[in-house]
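One chain of protein is taken out of this complex; the other chains stay put.
To keep things simple, chains are lettered A, B and C as they appear, and every chain counts its residues starting from 1.
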Amino acid sequence: MKLNVNLGELSLKNPVMPASGCFGFGKEFSEFYDLNQLGAIVIKAATGEPRYGNETPRVAETAAGMLNAIGLQNPGVDGIIERELPFLESLDTPVIANVAGSTIEEYVMVAEKLSNVSTIEAIELNISCPNVKEGGIQFGTDPEVAQELTKEIKRVSGKPLFVKLSPNVADIVGMAKAVEHAGADGLSMINTLTGMRIDPHTKKPILANGTGGLSGPAIKPVAIRMIHQVRQITDLPIIGMGGITTTEDILEFILAGADAIAVGTANFQDPLVCKNLIDQLPNTLRKYGYESLQEVREARCTQVSI
Amino acid sequence: MKLNVNLGELSLKNPVMPASGCFGFGKEFSEFYDLNQLGAIVIKAATGEPRYGNETPRVAETAAGMLNAIGLQNPGVDGIIERELPFLESLDTPVIANVAGSTIEEYVMVAEKLSNVSTIEAIELNISCPNVKEGGIQFGTDPEVAQELTKEIKRVSGKPLFVKLSPNVADIVGMAKAVEHAGADGLSMINTLTGMRIDPHTKKPILANGTGGLSGPAIKPVAIRMIHQVRQITDLPIIGMGGITTTEDILEFILAGADAIAVGTANFQDPLVCKNLIDQLPNTLRKYGYESLQEVREARCTQVSI
Amino acid sequence: MKLKGEMEQLVDQPGRFIHIKIGDGSFHMLRRPISIADVDKENHTITLVYKVTGKGTEWLSERVAGDKVDALGPGGQGFEITEVKNEKILVIGGGVGVPPLYHLTKELVENNDVTVILGFQSKEAVFYEKEFNQFGDRVQTLVVTDDGSYGEKGLVTDIASEFSQDSTRYFTCGPLPMLKAVKNQLVEIPGHISLEERMGCGIGACFACVCHSTNESGYVKVCKDGPVFSSNEVIL
Partner (left out) sequence: MKLKGEMEQLVDQPGRFIHIKIGDGSFHMLRRPISIADVDKENHTITLVYKVTGKGTEWLSERVAGDKVDALGPGGQGFEITEVKNEKILVIGGGVGVPPLYHLTKELVENNDVTVILGFQSKEAVFYEKEFNQFGDRVQTLVVTDDGSYGEKGLVTDIASEFSQDSTRYFTCGPLPMLKAVKNQLVEIPGHISLEERMGCGIGACFACVCHSTNESGYVKVCKDGPVFSSNEVIL
């Protein structure tokens, strides 16, 4: 069955990729299956300098989900280019780099460096980071700031740019419009919802950082809603994510308006999940009467939501 | 064990109440247990005129949660006062009325009428309704509109006013400040997150309305985070809700900053849940080393979150 | 599936349902409504017959003898038949609407003649025909399938019309399009319709399961006022 999909200039052999931050730089998962089977690989966020991230504990389980506050730990953009990308170089599947930062300048520097590496076929812009210059307000919750950031990145990067939207906003459609207007080539949605858990024993938040990002099946209905809303106002390719664990979930995301999907938290429950989803997808599509992935995208539900 | 708590002028014998919309007007649950055991009762939203609400299906299950789009079906404020409140009149537990509307005028009218009924001891203002005059934007996502609405209600109502905040915002602290400034006597948080599910068979949203409100354990980490954040900036009493199913959850909400709690979705899984939580609460508090509910409130976690 | 417990004593009418908790813990927050298909007062059991259509019914199908199931009920109003005697009755069922009609027919046949018309999508979907055939002479059971792969080809309404002049009353349960067609066709005799709707509480408190009605308030609740309604009470 034909599972291939084009996201603008980017051709994927199938719509399934691991989500940023849940797959490291691929090495560990390559011990479980051949990474060439994946539609694409999104690597962990890169920042200008190496970061240690937050203190531990950094993860906590929640009902049908989890919280994380890794805090962008990574070896820095240069470290990634030197030590992590060589392993991915020979892969026959697109590698998408996730870019983060605390200032517009940092984002731009990281995006520029990664865009110049041939292994990287697209950039995913993680705008859920706190903007230190603006006193910690996320880049992802102010449409004007997101617009400016997107424009600056487009200026230095020739690679397709996917802006990854934060769900912690009242008006996701406004955010999508802003970044499309600024030149985004696609959207990734959604990042995590901000959450917290408190330990009744210690009376303190479980995460050392206090709050963390909620991911997993718990947030799937929010992701589906946002993708559906945004699909009504744009033709940009959308990489959908948020709680995917089954091939039926993939179908739901594509019917909502996604063109490809990313799997995050589920990799922790089952390291083989991406491979298994790809293997099972043709049967699921047939079960629901489709002969190709393209047919599902055309069957998209375009009812305007209220 | 002392479980009583004062929410401003309102005295509750214990901190557990059913959440609005999940308990009707109490009649059905009174067949399962004596409603006098409850700390309070929050009745279903009232609007100016009777409403049929949305078409069905109105509910859909999600991972550790559910979506609902009842659409404010109710017999109208006069119908409620005539036909529903008499049953609650003789109860020895405070009844809190939930007020909704599509315009400021409608809200004010409903709140005024309900405030004049002696059975009603407090008003909960449901600002998650779309504002028809402003083109459907929710009252609950614009701090200025919420502020104006709160002020207008305070003008006509002498009863304690709890404003129920919507979580579908980027800045919950700003919303809380706005309504406190306008004279709110307390906060209820949180209402549902907007979500959607699509049926792979029909390719359409499961809910006739398209989107619906996500509730249940899935949203608990978002509720805890928002209550914790808001508690840092206000001393107003907070009624916490969002996914409570166990006494440990209650403890987590109170440590986060809530003074009392409401149980919504869990009533559908177990109609006896509120009674059981009240019965079990003393043992749980003891297990974690508390001798009264007041002690838990004092042990609140005041670490400022990031 | 058979459930043993005290509940059977409370099942005073056919057509009521039980509301079943799925799984442990709080992954599944909504119960599933399933009709009571039969009652055995001697052995204290009730019988459920269901089709696996999703996670909840799948979970149910994995229970083994001796497992405990958390069921709320019997809920709602069933088929009111204590006064129905010496009539010629039409019972029309489709798909998962068939099970409660078994219990209904079992009670009706004590005092009435019954013609049962069961509709299914195809031969593979047919079930419970044998059980209906065991009722003896006073019950005539006919099966139709959409594709003609079993019984007559067509819809239940295609044959219902043959029997309508002769009948004094009908009872029906099945998918909404079938119920609509039956209601529109059989306008001359009193009808009793059992509805399906997605439920929240299952006890009348949440307003999830309403249906438009000709009554004063404009609605009925399927879980509490129904699932069985008289045909002129509901607007389908």
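The rule is short, and it goes like this: a residue touches a chain if its C-beta (ideal position, glycine included) is under 8 Å from a C-beta of that chain, and two chains touch if they have at least 3 such contacts.
Being a predicted model, the structure only gives us computed values, none of them experimental.
Screening C:13, C:26, C:77 or C:167 against the full complex identifies C:26 as the residue touching the chain left out.
Considering the full assembly, B:64 is the residue among B:38, B:64, B:127 or B:161 that touches the omitted chain.
Here one chain is not drawn; of A:65, A:210 or A:257, the residue touching it is A:65. Against the chain not displayed here, chain A makes contact via residues 21-24, 27-29, 31, 44, 50, 52-53, 56-61, 63-66, 68, 70, 73, 75, 216-217, 245, 265-271. Counting over the whole complex, chain C has residues 23, 25-27 touching the chain that is not drawn.
Throughout what follows, only the chains that are shown with their structure count from here on.
Taking the mean of each chain's C-alpha atoms as its centre, the chain lying closest to the overall protein C-alpha centroid is B.
Averaging C-alpha coordinates per chain and comparing to chain A, the farthest chain turns out to be C.
With centres taken as mean Cα positions, chain C sits 36 Å from chain B.
One inter-chain figure worth recording: chain A and chain B are separated by 33 Å, centre to centre, where each centre is the mean of the chain's CA atoms.
Annotation: 46 Å between the Cα-based centres of chain A and chain C.
Among all residues of chain B, those that touch two or more other chains are 63-65, 216-217. Residue positions 26-27 of chain C each touch two or more of the other chains.
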